[in-house]
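Notes follow the structure.
Removed from the display is one protein chain of the complex; every other protein chain stays in position.
Chain lettering (A, B and C) follows the sequence in which the chains are written, and residue indices restart at 1 in each chain.
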Amino acid sequence: MFIHRHKVQFYETDLMGIVHHSNYLRFYEEARVAWAHAHGLLEYQKPGSASHFAVYETQVKHIKPTFFGDDLEIDVQGRTEGNRIVFQYRLRGRDNEVCSVAKTVHVPLGPDLKLLRLPANMKAAMEKEQWTETWL
Amino acid sequence: MFIHRHKVQFYETDLMGIVHHSNYLRFYEEARVAWAHAHGLLEYQKPGSASHFAVYETQVKHIKPTFFGDDLEIDVQGRTEGNRIVFQYRLRGRDNEVCSVAKTVHVPLGPDLKLLRLPANMKAAMEKEQWTETWL
Amino acid sequence: MFIHRHKVQFYETDLMGIVHHSNYLRFYEEARVAWAHAHGLLEYQKPGSASHFAVYETQVKHIKPTFFGDDLEIDVQGRTEGNRIVFQYRLRGRDNEVCSVAKTVHVPLGPDLKLLRLPANMKAAMEKEQWTETWL
Partner (left out) sequence: MFIHRHKVQFYETDLMGIVHHSNYLRFYEEARVAWAHAHGLLEYQKPGSASHFAVYETQVKHIKPTFFGDDLEIDVQGRTEGNRIVFQYRLRGRDNEVCSVAKTVHVPLGPDLKLLRLPANMKAAMEKEQWTETWL
């Protein structure tokens, strides 16, 4: 399974001393882009390319907090659902404990923000993926 | 119904020319805090107070993009579900069109990040609220 | 003098319990855009317009910290220096005390990120400004 690593930065914390919840969507975006690059989809999210995706829906559950300096590991899996692509994420922090699980749904958009068909290479990459179980 | 206003800033956009999706969780937090203050819960989210809440779950749907300079209006409603509080949001942009709807679930936490009982004043404020319909 | 107001949000704090220093550049950008709009420069920073400016240099001094919920007031003044525009800022927090002063320098850029000449309306707006003293 694809794993993305992120070291928690000082600027990602809030006054409760933990990572602010909005940053998890940024970590999951990082993980998604890294997944795409690792699958040869180098144009993923590049402006003007046929591989731009808009975020249609996000769902995040927070189980444990994460802290400044933590070395996070994010498991990523993806699959297609009709013309949409769906990613799920499992974020592990200290002692390898699961701190958050999430799901994001995306639709392919042109530079004019109009809906496109799912690019063939994204579809092919998705079909090779293994979606073993649902985390959220 | 409580309405919170937010003017979209340049630094909230991304290279697609629209507001980055992670910022919606920040707008919804702004709206939630403003709701609490408007309901006399001035200690809401203040560190060391008995009114700190952790974000347990978020769910956001993106229907239309929003842009630099847009004057957003965010409708907010809240209610209790056992020991949790639940907020829902409806974000309106240009031409008053609904651009996003969302729901967030919160649990009361002490400074040591341990679960607390729901404070009485929060419970009372919530009971006066009208949750007319579910938006998400 | 032009004053911009900003209420400090929870998501703008860090684990020291104060506003993270990177956010001051965002507050100053907000103030600069509001200044431009108040001076009739409605196209300021709009993509594709002749009024886009790149940030060439920033300098920020932090005198006192600011906190969640603070109602900040930011004084703004601008002037031209050759083909550049320069803004200075004075940020006041609790008890009206000055918490930060700053200066930013900008150059006009086209959509291709090439240097442009200073637009006439920006030049005219700047000449009407009063730069009473230097704060930083």
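Criterion: a residue touches a chain if its C-beta (ideal position, glycine included) is under 8 Å from a C-beta of that chain, and two chains touch if they have at least 3 such contacts.
Predicted, not measured: the structure shown is a model, and the values here were computed from it.
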For chain C, the residues touching the chain missing from this view: 15-16, 18, 21-23, 25-26, 29, 47, 52, 54-62, 65, 109, 113
Where chain A meets the chain that is not shown, the residues are 9-11, 17, 26, 29-30, 33, 45-47, 68-69
Positions on chain B contacted by the hidden chain, ascending: 10-11, 13-18, 20, 22, 68
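By our rule, only the chains that are shown with their structure count from here on.
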Interface numbering overlap (same over half, different under half) for chain B and chain C: same
So what's the Cα centroid distance for chain A and chain B, whole Å? 23
Where chain A and chain C are represented by their mean Cα positions, the distance between them in whole Å: 34
For the pair chain B and chain C, the C-alpha centroid-to-centroid distance in angstrom is 28
List, in ascending order, every residue of chain C touching at least 2 other chains. 10-11, 17, 68
